[in-house]
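Every protein chain except one is present and positioned as in the full complex.
Let's turn to subunit A:
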Amino acid sequence: MSLIQIKDLKIHYPIRSGFFNRVTDHVRAVDGINFEIEEGETYGLIGESGSGKSTTGKAIVGLEDATSGQIIYKGHDITKASERRKLKYNRDVQMIFQDSMSSLNPKKRIFDIIAEPIRNFESLSKEEEKKRVQELLDIVGMPSDALYKYPHEFSGGQRQRIGVARAVATKPKLIIADEPVSALDLSVQAQVLNFMKKIQKEYNISYLFISHDLGVVRHMCENLAIMHRGRLVEVGTREDIYHNPQHIYTKRLLAAIPKIDPKNREEHKAHRQAVEKEFLENQDKWYKNGRVYPLQQIGKSHFVALPQDKLEGGR
């Protein structure tokens, strides 16, 4: 039994136009996706900007209303706000935001920021609360004098660690990490990621790791889903995706990773260009009217969004 199941989740935004401002069309930010996250695993959700991955994450935390579909947690569909309140859902599912500066209230001290979820979900005495916040700061390697400082007094990496501390404050089961390190420089990225891994081991937390950086995802995630135009194009284990990519979009993402191999530079360049050419010229082969095909199983854990004929004959 998995921790959380996302079933045919759709999030559409209306486009209004015309004289009477009627709804004329929809932006299909998330257009029917399915996946499950197991307890204690890190599930990677990868895609370009605007592919709907952050929207998916926000819907799972409950910050975005689903148009249709279900998110099943502990046997309850939590797309309804009333269910979430009843379950104290956000005690178990928390979020780490991309922009650490704007996700921490500039007028609040670190102590109050980290204590906010604790105050909302648990009734601790003032001293217990302080002890807990102190512990959390310890876990993410922040000095204890950080308690009474304000967010602007910290560097980007430190702020993101404060964001991590806030997310784990109520000892959640699942944390949605929405591009948690893409705003940080490389050395600090590793530091924050290592803290996240350490916390995962300590509390047995699952992560939904949303990212566009395939290098970071490889370091963090066991199972991956590649998202494009609001739908999943390829789902599989790390092995499946990195060593046996089937969909052109996955290949394109992988080709975009810079390789430290100057001897074969020309070869890599040719490969990259070939993939890009295939992606641009043969859209019809990979997409149906610009929409991603339904997923097909091609291996034990490997799914890819390709038409039936392409699967059997094309390879």
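To be clear about the criterion, a residue touches a chain if its C-beta (ideal position, glycine included) is under 8 Å from a C-beta of that chain, and two chains touch if they have at least 3 such contacts; residues count from 1.
The criterion applied here is as follows: contacts and distances are computed from a predicted model.
According to UniProt, the chain absent from the figure is "Oligopeptide ABC transporter permease component OppC", selected among "Molybdopterin-synthase adenylyltransferase", "Oligopeptide ABC transporter permease component OppC", "4Fe-4S dicluster domain-containing protein" or "Ring-1,2-phenylacetyl-CoA epoxidase subunit PaaC".
Per the touch definition above, the residue from A:S17, A:S68 or A:S102 contacting the chain not shown is A:S102. Screening A:R132, A:R166 or A:H302 against the full complex identifies A:R166 as the residue touching the chain left out.
By the touch rule set out above, subunit A reaches the unshown chain at residues 58, 61-63, 88, 90-91, 94-95, 97-99, 102-108, 116-117, 120-121, 145, 148-153, 163, 166.
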